[in-house]
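Now for subunit A:
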Amino acid sequence: MRAPSSTPGSFALELRDVRKSFGRTEIIRGASLQVKPGERVAIIGPNGAGKSTLFNLMSGRFDISSGEILLHGRRIDGKKPFEIARMGLARSFQVSNLFTRLSVFENIRCALLWSMGQRYAFWRFLADLKEVNERADEVLEMIRLDKRRDQMAMNLTYAEQRALEIGITIAGGSDVILLDEPTAGMSKSETKRFVQLIREVTEGKTLLTVEHDMGVVFGLADRIAVLVYGEVIAFDTPEAVRANPRVQEAYLGSVLAETQAAEAQA
Partner candidate 1 sequence: MQIDQILINLLNGLSSGLLLFMLSSGLTLIFSMMGVLNFAHASFYMLGAFVAYTVTGWLNFTAALILAPLIVGALGALFERGVLRKVHKYGHVPELLVTFGLSYVALEVVQLIWGRIPLNFEPPTWLQGPAFTLIQRTGQGLSVVAGLASPEMCQSVGDMVVQCTRFPMTRAFMMMVAVGMLVALWLFITRTRIGLVIQAALTHPEMVESLGHNVPRVFMLVFGAGCALAGLAGVIGGVTFVTEPNMSHIGPIIFAVIVIGGMGSLSGAFVGSLVVGMLQTLPLTVDSSLADALRSMGAVVTPDTVGYPILRITLSQVAPILPYLLLVLILIFRPKGLLGTREE
Partner candidate 2 sequence: QKGETVKIAWIDPLTGLMGPVGNNQVKSFQFVAERFNKNNSAGVKFEIIPIDNKLSPAETLNALKSAIDQGVRYVTQGNGSGAAAALVEAVAKHNERNPGKEVLYINHSAVDPDLTNSKCNYWHFRLDADTSMKMEALTTFMKDRPEVKKVYLLNQNYAHGHQVAKYAKDILPRKRPDVQFVGEDLHPLASVRDFAPYVAKIKASGADTVITGNWGSDLSLLVKAANDAGLNVNFYTYYAGVTGTPTALGPAAAGKVFQVSYMHSNMDGVAGEIISGFKAKYPDADWYTGSTYHIYALLSDAMAKAKSTDPVKVAAALEGLKTKSFNGEVEMRKTDHQLQQTLYISTWQKVDAKNKYSVENTGYTFAPVKTFEPYVSSTPTSCQMKRPG
Partner candidate 3 sequence: MTLKLENVHAYYGKSHVLHGVGLTVGEGEIVSLLGRNGSGRSTTVKAIMGLVDATGSIQFKGQELVGQKAFEIAHRGVGYVPENRDIFPKLTVHQNLLLGKKGGQKQGRWDFDDMYQLFPRLKERQHTEAGVLSGGEQQMLTLCRTLMGDPDLIMIDEPTEGLAPKIVELVAEYLRELKRRGISVLLVEQKLTIALEVSERCLVMGHGRIVFEGTPTALKADSYVRKEWLEV
């Protein structure tokens, strides 16, 4: 597994005045964010605020229009997704994005190959890669899909697919992990289980997650960033964010959010 390449004191992930426009509309308007290694950060904000876009920028899916993005102190903006992934940043998708015709095990193993040094090898058998295979099984165990190991991914239930989505994201041992609405579409009970799961598998890693379920947000995050219209209007501890009047006005301020948050913090 990759050793965290950060020097002490530097940030795991840093955004400096990042901007992004699509055509004439500017979606991200100078967002800045500094995430410390090992920190768990949740990003919240109204629909269309640019949360997913921000993830897309950080993971290299889109190019930024201006600004800088740094991973462990190294510039990653302008790099391709696979280069960023090789540098230790992994992400999940809001809509499950799996290798549907491969088995669950193969899904995880594919996610491991690069990080375990296999690159484009066509002179080695997968079956002989003992370490890789063992690690893949470990991950399956972790996301509790070991029973479904040899099923094709497309035959999984929704919740299982979400679990696999997260499994693929964390498998490569990246130390910065971005999860986009990991619990969307889950019932309360399942959500609880998932929060637990995410906690376990991201132990010791830097986590950024987007969520609308305040229960998850408050249950998971060390700090919360609030994104409104492409700007980070607050970045603070859960309590402070909850109390922040601007946040209340722009985003929370509803019975639903309050109850969710309260339940989680209780």
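Please note the rule applied: a contact is a pair of C-beta atoms (placed from the backbone, for glycine too) under 8 Å apart; a residue touches a chain by one contact, two chains touch by 3 or more; residues count from 1.
If you want to know what made the cut, all candidates are chains of the complex that A comes from, given by their letters.
Since the model is a prediction, treat every value here as computed from it, not as a measurement.
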{"item": "Direct contact with subunit A in this complex, candidates 1, 2 or 3", "value": "3"}
{"item": "Candidate 3 partner contacts - residues on subunit A that touch it in the complex", "value": "22, 44-53, 94-95, 157-159, 181, 184-190, 192, 212, 214, 251-257, 259-260"}
